[in-house]
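What you see is the complex with one protein chain gone and the rest in place.
Here is chain A:
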Amino acid sequence: MSITEKSEREDLGAAGAQLSTAPADTLAETPALGVLGWLRWMWRQLTSMRVALILLFLLSLAAIPGSLVPQHSDQLKVDAFKAKHPTVSPFYEKIGLFHVYSSPWFAAIYILLFISLAGCIVPRTWQFVGQLRSRPPHAPRNLTRLPAYSTWRTDASPEDVTEAARKALRGRRFRTSVTGTSVAGEKGYLREFGNLLFHVSLFGLLIAFALTSLEKAEGGKLVVEGDGFVNNLTQYDDFSGGTLYGADDLQPFGFDLDSFDQKYATSGPEKGTALEFKANIHYYSGTDGKPVKGEISVNHPLSIGGEKVYLISHGYAPVVTVRDAKGNVLKSIVPFLPQDTALTSVGVIKVPDALGKDGKPDQLGFRGIFTPTFALDSVRGPHSSFPTLQYPALVLNAFHGDLGLDSGAQQNVYQLDTAHMKQFTDSKGQLVSKAMKPGDTMTLPNGAGSLTFDGVKTWASFTISHQSGNEAALVSGVGAILGLAGSLFIQRRRIWVRAVRAEDGVTVVEMGGLGRSESARIADEIGDVALQLLPDAPVRPEGEPPAEAGTPADAEATADAETTAVNDDEGARA
């Protein structure tokens, strides 16, 4: 070896460069003087692979607390957590641990990452376009330095060998370029393309995410069997608009809940586990569209008028008739909220117009539980043991006084504010409370009136949601997968073939290949190309006297060469 180590590396340098468009390592660089120099240095650091790596790692670390601490999207859990951990909660609140994914520090990480990404993609794309337009780099001077290498002597002329090699490589869909009697071939540009596509798709995903959160509007509505809903702000139980989509943008449509089907496992260890929930509805879009039959079940939202309607939960609404002291009758259907999987439900009944015996307003309020299948035990008290209506019961306490509806403060329809109310007591001073089967009546003491439990209806609650960015997210996701597949499954590689006439007149064929270090196949491929060249450049038996150049001794040899299984130790190391 006459070549020094250093020049060897330089030799490969030209041919080995740009096998990917990854940015060069900037570890050793120091900033130039001046503000501009510093800025440039910082930019180069930010867009380096190392910083991208660190930011990625930080991103995964930063996502962890949000999975362990309850998040503001589930306010009930956050409140429970705050009540349980009063000492750390203020601190958590301060550093945004209850809304990690919208906190400034989480945003800082991904924004930096995406700036880095942009600063990486743009130059890489230009570089890639440049590579597509230029030719594969020339063969390095010393092919023996390549990771896979082969050489043999033949009697064919260098020109013939070159031409055969070019054909062979083209036949294998390499891009080739011939200089003198050496051929350079390169293949697998799709790898780089896939990699760029993947990183661009990540950008697409971020944009889709942003779109979704800006335009997402969502509202909830509880509908009792037989009732309906019209898509109008006043009809919603709660509504939250997106920055770009508010109450004025609601589309006109509506639906009626005809009935609600529910099925549960009736035996086995998971008795009571839900099998099916289905809301049977009639819906219409526009202001006077014709009603169409439809159904909504879990996992199967219905798209009406461009919005999606999801089935969220369901429960029971006792039907009651209340009479006040003056005999005024009020019928009402009151949804109770389920507390457990057997649908033990709690609720309140408010009668704001009730009059007392003296004819003066004396509002009535009832609070209690409803159980579809009544059961009683000493630990849990009255509760439900199965979610369907096998033995329905309504257990109520009764109050009278001021419901507090006029105080101006927003009231929860599912809660009774008893601050200005008195609970009824019977003649012995016991609190009035009664468990009723359908048809039973609870009589209030001193002729204050009565409440009759007439029956039960089911209710279902729905989320009506406006969404956008879904398609953009899906397209980006698919792009990311395709890009990844290209990037990870395709190998970019180069093969060079050089034929030169040695001093004794015999042609020396040299062949070398370069791929990424993970590629084991480059050696196989070199072997295959060599095999393909043999008919045109047959191996010259050792020891024969040098024949005149260009004697195609075995030119007739057909290409159906049979080889024993390609044996290479790279393969065994695969």
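What we mean here is this: a residue touches a chain if its C-beta (ideal position, glycine included) is under 8 Å from a C-beta of that chain, and two chains touch if they have at least 3 such contacts; residues count from 1.
In the analysis below, contacts and distances are computed from a predicted model.
Taking the options "Peptide ABC transporter substrate-binding protein", "Cytochrome c-type biogenesis protein CcsA/ResC", "Aspartate carbamoyltransferase" or "Heme exporter protein C" in turn, only "Cytochrome c-type biogenesis protein CcsA/ResC" matches the UniProt protein name of the chain that is not displayed.
Contact with the chain that does not appear here is found for just one residue of A:Trp43, A:Phe57 or A:Phe91, A:Phe57. The chain not shown here is touched by just one of A:Leu97, A:Leu146, A:Ala164 or A:Ile304, and that residue is A:Leu146. Across A:Ala265, A:Leu376, A:Val413 or A:Ala502, the residue that sits in touch with the chain not pictured is A:Ala265.
By the touch definition given at the top, chain A reaches the unshown chain through residues 20, 22, 25, 27, 49-50, 52-53, 56-57, 59-60, 63-64, 66-68, 71, 73, 100-101, 144-152, 209, 212, 216, 218, 263, 265, 268-270, 273-277, 297-301, 308, 310, 463, 465, 467, 470, 473-474, 477-478, 480-481, 484-485, 488-489, 509, 511, 517-518, 520, 523, 526-527, 530-531, 534-535, 538-539, 554, 556-558, 560-564, 566-570, 572-574.
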